[in-house]
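Here the complex is missing a single protein chain, while all its other protein chains stay put.
Presenting subunit A:
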């Protein structure tokens, strides 16, 4: 029954599975080959990699690979700064990409939002000149009114006030009302709905002449039109609009994205979210990459995931290293019904919890964009939900139009921590198996010969009873094969050479359960019990032994699986699997079969070739049928009578 179900499962997976299941087990790197990717760290100017960081990166990448199942992947360093990842089979591009991403998670308070540089616009360029105000293009409809306090006759600034901060307030809060205290929020399109009008502010401003790199950006109050604090100088907290007037960090200048002396406010206006043409100015990918490396204690700019909005955000206040766990699943509404929206759920440690509570407490009191808290992964703003209530339980939920696969990958990445830097693929090649198929074939043939010998030996030892052993072993073998195949589909479980050998040995250990059982039954027969009773008493005694010894093996498997990684984890998996198969086969196959056979004349009558012939076992047909539990005295007595042959 079980087997039928198992194979039905495999059949189903082969027929309808996606990716297609198969009828043979998936093989590991050493037997099947796979894909090898060489990753090179993406470093900024002057950044170097040290051995410690590289090892840390190797460990994190290994965790990520293992996170996607028992993959039997290999992760090593190559040279002084590269990392080689070898994954068996043909992993999807998505998986490969996810390994290389730094996955640095940061939470930053939003200070202002803007409209991204439109694609086709000629670049603001002209080196030397400050980036002119974005040349319009499509400001989501509604040229609309100038944002309130914006224009602000700042001398130097060609840039317009962060209009949206001022006016989006009512609309965006209104939008977020619907969400419960949690952090779920619709962000992808933050400027959606009513707030759209605010965004285009910049485009409608008079053309800049500016070109005043000298403009003392430290001027207080400057653009922070709606800013509550007009205090000059140091920003009071991470949400302070005064950040907008701070000089940009060197990293932006080094990357050619900003001029010396530029402020963050100006930087916000030049961010490109989708430029792929180098002639038009810095690429969107460059923006994101630099944003990913921007110092955490400085403001940063970035694009939303759907590229529809740009953000200026304060220094990071909570970072990914305070995450203790990340899972993914559907969000539920207040009634507990799944909404179908996929979210990544985060749990923070105490430090993160306190930080999170502090920030959200502050944000609740702010209006408009400043009420929002941006979640940034590798420089990209995954979402920037509004804050309705302080979050004090150290749990947060990120939504952002994820697919299930994306959410799983992100959760895995966050759980295992951020790489010290991002990597790019230097090369990606198909690699051949290390062991020829020759080894596998010969190994399997050897194993089969060995098993044949086992069959021969057990027939010799147990006569017809040996056939029960053989049948049980067959069942165990078929079940193991089926499970390994099925798990290859379901869990990406792969067999390496070590795994194959382990399975062969495991079958030997499975055989031990039968031997323990049969020996016990024989003992009972020796004591003079009739076979049917002997099977029952023998079983009740053998069962204890079988269960405790399997429990020990299972414990080994469980502990090793949970606590170790890489190959050892895969081994633990195999061990656990075969132990379970052993238990199932003995309980649900061997014992019932033997009970049934004991009723037949051949076995029950103790035929010479049945392996249970009382005479051969030293007992004479004395029967003590109907007797309950046997004490040692009973058995002695029985032995005494039987032993006088």
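Here is the rule we use: a contact is a pair of C-beta atoms (placed from the backbone, for glycine too) under 8 Å apart; a residue touches a chain by one contact, two chains touch by 3 or more; residues count from 1.
The rule we apply is simple: contacts and distances are computed from a predicted model.
> Looking at UniProt, which of "Protein-export membrane protein SecF", "Peptide ABC transporter permease", "Cytochrome c1" or "Aspartyl/glutamyl-tRNA(Asn/Gln) amidotransferase subunit B" names the chain we cannot see?
Options "Protein-export membrane protein SecF", "Peptide ABC transporter permease", "Cytochrome c1" or "Aspartyl/glutamyl-tRNA(Asn/Gln) amidotransferase subunit B" considered; the missing chain's recorded name is "Protein-export membrane protein SecF".
> Of A:296, A:446 or A:596, which sits in contact with the chain we cannot see?
Of all options in A:296, A:446 or A:596, contact with the hidden chain holds for A:446.
> Which residue among A:96, A:364, A:490 or A:556 touches the omitted chain?
Answer from the full complex: A:556 touches the omitted chain.
> Touching the hidden chain in the full complex, which residues of subunit A are there? Just list them.
30, 33, 36, 54-55, 58-59, 62, 74-80, 84, 429-436, 438-439, 442-443, 445-447, 449-451, 453-454, 457-458, 460-461, 496-498, 501-502, 504-505, 507-509, 511-512, 515-516, 519, 522-523, 526, 541, 544-545, 548-549, 551-553, 555-556, 559-560, 562-568, 571, 575, 616-618, 631-633, 636, 639-644
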